[in-house]
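Since the structure comes first, as structure tokens, the remarks are kept for the end.
Just one protein chain is left out here, and the rest sit where they should.
As written, the chain order gives the labels A and B, with residue 1 at the start of each chain.
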Amino acid sequence: MTVLSALKTVNLTIDGREIIAHEGDTVLEAALTAGIDIPRLCHDPRLKPVGACRLCVVEIEGERGLLTSCTMEVAEGMVVATETDSLAAKRKTVLELILDDHRVTCPTCDKNGDCALMDYSYRYQADQFAFGGYKPGLVEPNFATGNKAIAFDPQLCITCGRCVRICDEVVMASALTFKMRASSVEVTTPFDMPLNETSCVLCGLCISTCPTGAMYDRAALGQGQIKDLEKVQTVCPYCGVGCTMELNVNRETNRIVRVTAPEGSVPNDGNLCVKGKFGFEYVHSAERLTTPLIKENGEFREATWDEALELAGRRLRELRDEHGPDSIAFLSSCRCTNEENYLMQKVARTAGATNNVDQCATTCHAPTVAGLASTFGSGAMTNSIDEIKDVDTLFIIGSNPTEAHPIIGLEMKKALKKGAKMVVCDPRKTWVAQHADIHIQHKPGTDNMLTNAMMRHILDEELHDPEFVESRCENFEAFRKNLQDFTVEEAAEVCDVPAELIRQAAEMYAKGDPSSIFYTLGITEHISGTENVQNLANLSMLTGQIGKRSSGVNPLRGQNNVQGGCDMGAMHGDFPGYQKVADEAVRFKFAEAWGVEIPTNKGGRVTDFIEQAGDGVLRGFYVFGEDPVLSEPNQSKVIASLENLEFLVCQEIFMSETAKLADVILPATSFAEKDGTFTNTERRVQRVRKAVDAPGQAKPDWEIICLMSTAMGHPMEYNDAGEIFDEMASLTPSYGGMSFDRIDEVGLQWPCPADDHPGTEFLHEGQFTHGLGIFKEIRFREADELPDDDYPYILSTGRTLYNYNIGNMTQKSDAIRQKQSKAFVEMHEVDAERLGVANGDLVKVATRRGEVTVKATVGERTRPGALWMPFHFVDQPTNRITNDAFDNITRTAEYKVCAAAVTKSE
Amino acid sequence: MDRALLEGDPHSVLEGMIISAYAIEATKGFIYVRAEYPIAVLHIRKAIDEAHERGLLGDNILGSGYSLDIEVREGAGAFVCGEETAMIASLEGERGMARPKPPYPAVRGYHGEPTIINNVETFANVPLIIEEGGAAFAESGTEGSKGTKIFALAGQVNNTGLVEVPMGATIREIVFGVGGGMPRNREFKAVQMGGPSGGCVPAAHLDLPIDYDSLKEVGAIMGSGGMIVMDNTTCIVDIARYFISFCAEESCGLCAPCRLGTVQLEETLNRITEGKGTLEDLDKLESLGEVVQQTSLCGLGQTAPNPVMSTLRHFRDEYLAHVVDKTCPAGVCTALLPVEATVGKEK
Partner (left out) sequence: MTAVDLGPAHAVLEDMAPVDHGHAIPLLQNIQESYGYLPREVLLELSSETGIPASHLFGLATFYAQFYLEEHGRHTVRVCRGTACHVRGRKIIQEAIDEELGIGPGETTEDRRFSLETVACVGTCFLAPVVMIDHDYFGNFDPKKVGEIIGGYE
């Protein structure tokens, strides 16, 4: 804030107009802000200017010669001319030089319609033959030949360097470089290696910045020139960052051709990651479900909507009527919209007359919701993505942001470029760990030992913030007393890290101005998940690193709409906006609004549902856009339980492993085929828009849920998603000021209680949501299953950059499959050596629950004695072997620790 | 001459640098020498060691509390790294690609810190000025250019080598006086001054007193102090082509006009020396040359067309001979020689 207000303004004249700019702005920035367009080919607001194309030259009074507006800073009283005859003549000549080096193929070029070179050539009437014209030579294979994500055509490259710079400066992948010099300069990879063998992360930022068609989406080639594509702005269906993206649709083929992000988009600043950029092919997959299916004699047959709905509605209702509210359950979907999640919990509580409703947060961030709600009063990311770049000390624990939340990773990279310090606590050497000032590579499952030791050290050194503790928090004395049992030395031993590092990390965090905590599932997916979260809340309160811009506790949510799924009350104990079912007044409000009596059964979580199905308590199950068979731990037990159900209905876009067990399958729509909203990890509610028609008879999910409700005997009807949103907002104070109109472009961050409320960038300023912050006394509890002689390794599971959840969406993309399509296990080279395993060998990973056979990735990413596996691959499902031990509060499974054995597979 | 200074009197350069660094409170200095000057590298390294031994470099120099470290970096074969910003890029471990100015290095240079860049000769002059005072230094030279200047006299002249003369000496004095005139009394045609991006000064200006301003007027520059004498066996079009091809190859390749424009200039000159040139080509050379000069990012591109522009100005007749009469008066451009002559020249 201080930085912003300190920005001095500067008065200057551009093309005769008086303009006020900020000190430090370039002439180009000032001109663009004022609506004066200066031609430019090498400029991208995301990059440091280099002045390569020379097209943006302007005349500045009193300066010798011409100056490039993209590099020249504004000064008081400056007088600038951007468009004179002499400038036009020079620009024309420069463009003619460029055209002479560029194979002009506009009639067949995909970029036609959004090509800066074409536009400027036209504007200045540059003659492509002024210097004789381009002479095509032999086209040789290059680094992108054969790559299914990115195509590079050197004949179209104008050597502006934007791709090389963005890969270096913004992505920090440095996969690209210029080679040679002078007129031989070329864009390539080190030693011209194939792109997928380099450090490239397939983010497609090089494509996004290319002013010509030189770098382009491979799959989009020939699928429609940009001028013929319609851009539909929507939100990425993958992670919780919630990138704004544009689906580029060819209306003739009703297909998405490519995905782009608009310049300056929120929260992603025009960037995307590989999943958002290249992961959309599933929408048009031939494997999509297109008609309702009914299982008869163990086989699915096609059915009409009426048939399927009648059967599903009737069976659920019958079971409910016969066996009571705990006999049926509803599993909502965090991949789907807020409207749909709202309806799902509404259906459960109206037509279903049960509080048995949940969504996948139980699998991941339920401990966040519980842990932060019990300490701060609000279970969400406290700060905004845009604030990350101004953090002074990034404290990252149990989180691999450059892979799991790549755009947040980019914002962290911005902070690093600005000189931020970084502490990373992670058993693995992730990208952030490798670039950290301090990397604490602690033993999986020892987080509370570590946090307690850090806090003890902070107290001992008096680095805490007594004023904050005093005025903003309670229960400090008990908390302090609890810490007396923990020492840095003991933690060093239990966590297996040097004591000195723990001290340094504590100091770096305490002294940051400001510091901010970031965590994900490395914290939550433990039997002590909620306590882990509470302890991070403790750490922030102790040091006063909360409730400020760029400072707080930031859980990075996993699924695109897991924040929304929770916000919408698709949870047994909560209505939308975390209004408690237990609260009489709240129940009354919803009963009034919905015209039903609100059920009072306690309800359970998805992990309970599965157990109860196995026990025969749960009989009917409505699963919407989730695949518990692959996502829940101890797979064979999950299958057995679900098979025990009397009736299972799945609403799906693919024949998932769970759907295979269903009695009825309802064909649903992907994010690209319907309207609605998602809420991203920074509590920003954003518009999702229909871009293409759904295949076959598939229907938007909100429509199906209404039809199901009706079929269950509780008629429900809405005209469109907006109507659902309005109903939800009217019942949900934190969403109360929002409407489709207000969130049309960039969305709003809750709480936004009134029509004129601007939304909330960061939480807990001045006071916590529930008044005083509550310190919790946290003890250290060992993980449920520790290594022993039979199973000597600690296995953790997690996400990779390239895939998402169970891979059913990402694995439909050629680009992604080419990069990563097989399960693997990461192991340390000393273990590999002892076992005689070489990189790439097949190994068998076994636990008490089963085994999988995967390739070994040998290196130094994991700790010796530790294994790490992704869970994205259907053929070797990692959750066959994970441990079904759960957090004591939220029933979230301990995916991050179980005991395993490895043997070389013959 | 820079090389000779580093080889012969490295301490004067070091002394100048230490004084200059002290004046601007710099704590780090670099001497950037071409790797092709191994003896210069050896001598300056030795000089630095000696200076360290005597406490003239390193921590707390002569007890003053001031510290300075000077490092020798060998160039890796890129002419453009003589340009200030490209040199900074190179010192930072980057490709030697020039950076836009402003900000000038004196404001934001090496790793964003204020940086001054000077030629070794400049530094070697500093101790002299400090010791004897500015007035003494200014005693020689002209109104606008003080002191003396070392030239490297070379080419088709009898005595080649380094010559130090006061600013304001005429070309005739240097070429015919110190240089002893032309071998075999051939006719003086021009002197090329200022390195690859300098200009050619014709016989008409033999009596020009050399200083920074006068050279600029005739389209040449002082530059590196190279003075290459050419007689009438040198083809001026060929020389222009030679220079532009050097710059085209040495361009860092960052900016469009320099990277692409120099190649177009070279190709046009190629055509002319091959007898395929037209009158329009001459106009094109001038207009394109001007765009390259005015829009290029760094000194290399901004000056690369100079030899073309200055020869077009002073030797237009010779260009016309190539373009209109299809002859090469100097007998250099093989494609334009009478057939017998070509045969006669073959080995």
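One rule holds in what follows: a contact is a pair of C-beta atoms (placed from the backbone, for glycine too) under 8 Å apart; a residue touches a chain by one contact, two chains touch by 3 or more.
Quantities reported herein were computed from a predicted structural model and do not represent experimental measurements.
Peer 1: In the full complex, which of B:52, B:73 or B:186 touches the chain missing from this view?
Peer 2: Reading the full complex, the residue touching the unseen chain is B:73.
Peer 1: Among B:19, B:56, B:138 or B:154, which one is in touch with the chain left out?
Peer 2: B:154
Peer 1: In terms of residues, what is the contact footprint of the unshown chain on subunit A?
Peer 2: The list for subunit A reads 168, 174-181, 189-191, 198-199.
Peer 1: Even though one chain is hidden, which residues of subunit B still touch it in the full complex?
Peer 2: 2-4, 34-38, 73-79, 90-96, 111, 152-156, 160-162, 192, 195-196, 226, 228, 230, 234, 239, 242-243, 246, 250, 252
In this text, only the chains that are shown with their structure count from here on.
Peer 1: Measuring from the mean C-alpha position of subunit A to the mean C-alpha position of subunit B, what distance in angstrom results?
Peer 2: The mean C-alpha positions of subunit A and subunit B differ by 55 Å.
Peer 1: So in the complex, the part of subunit A that touches subunit B is made up of which residues?
Peer 2: 49-55, 57, 65-66, 68, 71-73, 90, 93-94, 97-98, 100-101, 131, 158-159, 161, 178, 180-185
Peer 1: Quick one: which bits of subunit B touch subunit A in the complex? Just the residue numbers, please.
Peer 2: Going by the criterion above, the answer is residues 78, 95, 97, 99-100, 102-103, 248-257, 259-264, 287-288, 291, 294-297.
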